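Left out: one protein chain. Kept in place: all the others.
By written order: A and B. Residues from 1 in each chain.
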Amino acid sequence: MQPVIHLRDAVALHGRFPALAGVTADVHDGEIVLVRGPNGAGKTSLLRVCAGLLPVVRGEASVLGFDLTKDAVAVRAQVGLLGHANGLYSDLTVRDNVAFWAACVGASANEVVAVLDELGLSGRLADTVVDKLSTGQRRRTALASLLVRRPRLWLLDEPHAGLDAVGRDLVDAALRRAAEAGATVLFASHELDRAEPLAHRVLELDGGVVR
Amino acid sequence: MKALLRVARLIAAKDLRIERRSRVAITQIVGFAVLVLFLFAFAFDPTRGVLARATPGLFWIAVLLSLLLVVGRNFAAETADGALDGLRMAGLEPGGIFLGKFIALLVELLALVVVLLAGVVVFYDTEIPAAGAVLLVTSAFLACTGLAAAGTVYGALSAGVRVRETLLPLLLLPVVAPVLIGATRAFEAALGTPSDDRRAVASVAEGWPWVALLGVFAVMFVAGGLLSFGTLLED
Partner (left out) sequence: MSTSEASGTGTRGSRILGALVLIGGAVLLVVVGFVLPADEVQRDAARLLPLHVATAWLAYVAFFGTAIASIFYLIPRTRSLAWDRIAGASAEIGVLFLSLLIAVGMIWGNLTWGVFWRWDPRLTTTALLLLLFIGYLALRNVDGASERRARRSAILGVISFLFVPIVHKSVEWWGSLHQAPSVAKLDGDIELDDSMLFSLFLSLVVFSLLYVWLMLHRVRLARLEAMHDARGLDSAIAARTAEAVR
């Protein structure tokens, strides 16, 4: 079966700097793959390439059957990206934020409630303005915004960042549940003791290439 | 078409909800606009009739300066926490995103104009003759439409750029000069402002050609925004 992510010698640029200098990797349906590597290795760029946000200038790259070298924009609606930033509106509440991103894809109000529950954001927390939340709570809200879209491919950049133990448990559970339901997960993390047990496989990224 | 309007409503509602919750536009930007009116009064001797003669121009300059703040805020909300990426990922019609932001900006501008009108009535002793009321309202509405559309386009153009605070005014202000010219002239005609010692007071009828200019400007920028927003949204 066609891999969900297929990259061969893919080069992606940040201006003139080759963030990815020839990445070759395949990720298959239902896998949870960890991307590991030192700072500046290109982990964030790899995730953005798979999200269709960073263009591939050389090599082969396809995600969910979409050829990224030709039409990267089309793949975006099919995947969910949790980047370094949270992508939230600080003046709105948790519920407002998740509901907005849900409405973008036509998800129902029930799904919003379910997702808030799953990530421990229901109750009083749901009606708190994002500006007043802790780092971990914001991260979970960001993940909720992704979760509510039920994408087939999850791209997560440091999903555990800023989370306390309870938060991490919630996130791990959500990840596993998604994979069991048929989603594919590619995530980058520095917290290896947490990340490695979660993953089926590990990709070593260094100097813009998979080692 | 229906999809476009649905997206527009979604985005506009979100932007306006942010404004309602944060109240920055309501308090700070409106406060700024009224402050500008005061600054003009300090700069020109209010007792010598200079303010009265210059009211239309001063009014619209106050609007233009406030426009910079409103546009800046509208797009700062998107870039502050990377929400722009989210919009790109959401698979929304870019034209709809443009419309939504445009509508939100328009609502805020119209509210600002209403407050400023009250401001000039109170502080500059402006009288609004009944004969000019229709012209006043029409020209103000069309001017705001053009400003909101241009603001959305140029706001997107300079969003996420390091030097946004200085780039946006440099790009936006020359392009809205026609709106300043047209709206000021229309207001002069509507308010019966004596604009020059030698010239007679402009009649209301003279204001309508300027309204046409404002209309053309607005239509062109709304069309331009709808067509180009997809490209503008890209990183």
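The rule is short, and it goes like this: contacts are C-beta pairs under 8 Å (C-beta built on N, C-alpha and C of every residue); 3 or more make two chains touch, one makes a residue touch a chain.
Being a predicted model, the structure only gives us computed values, none of them experimental.
**Student:** Of the chains that are displayed, which are in contact with the missing one across the whole complex?
**Tutor:** Checking the complete complex, the chain left out touches A, B.
**Student:** Pick out which of A:8, A:132 or A:211 touches the chain that's been left out of the picture.
**Tutor:** Checking the options A:8, A:132 or A:211, the one contacting the hidden chain is A:211.
**Student:** Go through subunit B and note every residue touching the omitted chain.
**Tutor:** That gives, for subunit B, the contact residues 153, 157-158, 161-163, 167, 170-171, 174-175, 177-178, 181-182, 185, 196, 199, 209-210, 213, 216-217, 220, 224, 228, 231-232, 234-235.
**Student:** What subunit A residues would touch the chain not displayed?
**Tutor:** Counting over the whole complex, subunit A touches the hidden chain at residues 11, 13, 15-18, 21-22, 38, 40-41, 55, 206-209, 211.
The rule is short, and it goes like this: only the chains that are shown with their structure count from here on.
**Student:** Round to the nearest whole Å and give the separation of the Cα centres of subunit A and subunit B.
**Tutor:** Their C-alpha centroids are separated by 38 Å.
**Student:** Could you list, by residue number, the parts of subunit A that touch subunit B in their complex?
**Tutor:** Interface residues on the subunit A side: 51, 53, 76-77, 79-81, 83-92, 96, 100-101, 103-105, 129, 145.
**Student:** What residues of subunit B sit close enough to touch subunit A in their complex?
**Tutor:** Interface residues on the subunit B side: 10, 14, 17-18, 21-22, 77, 80-83, 85-86, 88-92, 235.
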